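Apart from one protein chain that is not included, each protein chain of the complex appears where it belongs.
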Amino acid sequence: MAVSVKVQTERFDAGALLDALTGRDSSCGAVASFTGQVRGGDDLVALELEHYPGVTEQALGRIADEAVRRWSLGEAVIIHRVGRMAVGEPIVFVGASAPHRRAALEATSFMIDILKTQAPFWKREHTSSGSHWVEPRPGDDEAASAWLAGEKESTA
Amino acid sequence: MAVSVKVQTERFDAGALLDALTGRDSSCGAVASFTGQVRGGDDLVALELEHYPGVTEQALGRIADEAVRRWSLGEAVIIHRVGRMAVGEPIVFVGASAPHRRAALEATSFMIDILKTQAPFWKREHTSSGSHWVEPRPGDDEAASAWLAGEKESTA
Amino acid sequence: MALTIRYFAALRDRMGTAESVVDHMPGINGGGLAEWLIARDPAAEALAHPSVRLIINDEIAPRSQALQDGDTIAFCPPFSGG
Partner (left out) sequence: MALTIRYFAALRDRMGTAESVVDHMPGINGGGLAEWLIARDPAAEALAHPSVRLIINDEIAPRSQALQDGDTIAFCPPFSGG
């Protein structure tokens, strides 16, 4: 059981992070991952991510620990970038290995859902006509609340 | 919208497959993946995968097409190996890119769940004391049925 | 013409062959073919199990599907891929 979380400005390679999770633990038959990347559109030039140093890392560590505990994971990984990113660049990688597929898939969904509402990151969009802070998407709170209330677990 | 499915004996690199899905389509902010690998235990020496050539590829293509249709994916990928594999080796990779995270995550779960019950693959376990065909896991039918009945979609 | 019968995985082991060819029997369906095979060889009894699926000419098909001369019928144990 290993947890790895990191906040960094450097670009990461999602494939390398996935490879680091696969073939490592012979008790794990399943590895799931989620990668968030900068989506183009609305004249977007770049995305800027701000965070609360120290608090963010602590929040990510708790989210990964909770996922390992709930789903008995082999490993849980969360890497989140901060700073300025161009369209198409990766923002966040979340991955989990587990004995069986349902645990790996659910733990991955859980970590990204909870991260959105429980980790102090803020996105600012830079467009050709100016910049503005991003509002959370309407469904984000509901997704996190469902996990925290345990509802999602019961539909597994 | 692109679908890519393949049945092969050669080992694949899950990380390279994930990298091929990321940063490609600027309308996609999310990429999810699932990798199944040979789980050790019970004296397992190797896993052998048999399939029904022609029919399998057709089944995988339909599953990926259905995922693209249901979740408006950017891309959907299914790679499944056949033949003999050692403990820790990858068996199957499923991946999806989509504008938002829920679509990518659900489509990935859908594809691996349906593949288990709708694609003609058979696993044989080789142990130091002999070999035997693998029975499907009890929950596999239920997971596929829930998707096919649309139940899982409504809990998203 | 005839019917081509294919067996996969555990059913191939049970039947001792991957493929056999029999004369077409007019009016027979998938379930009827399984019964005919069992009557001919008790080792084929597993073919009647409800978990065994039929793939007729590359499509998963119900046992009630009528067989045409030239069809290929595959008897498949429960799939276990992924």
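Should a chain be cited, it is by its letter among A, B and C, assigned in written order, with residues numbered from 1 in that chain.
In this text, a contact is a pair of C-beta atoms (placed from the backbone, for glycine too) under 8 Å apart; a residue touches a chain by one contact, two chains touch by 3 or more.
If you're wondering where the values come from, they're calculated on a predicted model, not measured in any experiment.
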Interface partners of the hidden chain - shown chains only, full complex considered: A
Which of A:A2, A:V134 or A:A149 contacts the chain that the document leaves out: A:V134
Of A:K6, A:R24 or A:K123, the one touching the omitted chain in the full complex: A:K123
Interface residues of chain A (partner: the chain not displayed): 36, 49-52, 54-55, 58, 80, 91-92, 112, 115-124, 133-136
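Operating definition for what follows: only the chains that are shown with their structure count from here on.
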Interchain contact steps from chain A to chain C (minimum; 1 if touching): 2
Nearest-to-centre chain - CA centroid comparison: B
Furthest chain, CA centroid comparison against chain C: A
Whole-Å gap separating chain A and chain C, where each centre is the average of the chain's CA atoms: 48
Distance from chain C to chain B - Cα centre to Cα centre, in angstrom: 27
Centre-of-Cα separation between chain B and chain A, whole angstrom: 22
Residues of chain B touching at least two other chains: 36, 112
Chain C residues counted as touching two or more neighbouring chains: 82
